[in-house]
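Omission of a single protein chain aside, the complex is shown with its protein chains in their original locations.
Right after this comes chain A.
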Amino acid sequence: MMSNMIIGRYVPGNSIIHRLDPRAKLILSVSFIILIFLANNWLGYLILGLFTLLAVASTKISLAIYLKGLKPVLWLIVFTIVLQLFFSPSGHVYWAFGPFTVTNTGIINAVYVFLRFLFIILMSTVLTLTTQPLALADALEYLMKPLLKIKFPVYELSLMLAIALRFVPTLMDETVKVMNAQRARGVDFANGSIVKRSKAIVPILIPLFVGAIQRAIDLGDAMEARGYQGGENRTKFRVLAWQRRDSLAVLVFMCVLVILVGTRFLM
């Protein structure tokens, strides 16, 4: 069941994208989402599509994994497309029935919306598939540093993030273990009414909470025993290094941005 989750998973590799600085990847993929809304014509979408494909291809991870990542959001994509398709107010009407109308602008908008979804999901999957969660946390810490000026607890937050990420796999294992133990005692998670199935969650949640709290207490003690006192004045072991390829990636992105703005005037 958990094995089908592709979002948030890391696939080890050694492609050019894998080796990019996590800060570069984080900034670029967030900016990419803004970039997408600059495109308003087919040429712009074509360029964005090529750029996305280039990014996906250079991760050297098989396309099947990306397609699997699309599955959980499929219903959202379909829902939005249908809305766009049947409820467009203007344009040349091809077909109408009651409140439903299909117009040429409706069709075009539906295609655009579909492409936007596709690009955003593919790009964020590129980010998560090629970046280790801890590297991502480091990048976030670095990028949040300006917030120190407004007394925002950046170090504490990034420690929290690092610990949380570290314990995701542990808690997943624990969940599977507890579920197995309760299934062995006759709990059925797959069948029955919604009420029955929700009740079946209690024997999992309680042991998990108890375990997580106990683990937090133990970890806190262990950290104090090793001399941890708080966020300020600590050194960093994992140091991020900005390389030439990172600047290059930003440069490529900038080019796409300029071309995209160009197409807006052109078309």
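The criterion applied here is as follows: contacts are C-beta pairs under 8 Å (C-beta built on N, C-alpha and C of every residue); 3 or more make two chains touch, one makes a residue touch a chain; residues count from 1.
Following the convention adopted for this analysis, contacts and distances are computed from a predicted model.
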Missing subunit (named according to UniProt) among the choices "Protocatechuate 3,4-dioxygenase beta subunit", "Na(+)/H(+) antiporter subunit B", "Light-independent protochlorophyllide reductase subunit N" or "Energy-coupling factor transporter ATP-binding protein EcfA2": "Energy-coupling factor transporter ATP-binding protein EcfA2"
Residue, one of A:Thr59, A:Gln84, A:Thr125 or A:Gln182, that touches the chain absent here: A:Gln182
Hidden partner chain, touching residue among A:Val93, A:Met160 or A:Val202: A:Val202
Contact residue for the chain not shown (choose from A:Ser15, A:Ser62, A:Thr170 or A:Ser247): A:Ser62
Positions on chain A contacted by the hidden chain, ascending: 3, 11, 61-62, 65, 174, 177-178, 180-188, 190-191, 202-203, 206-207, 210-211
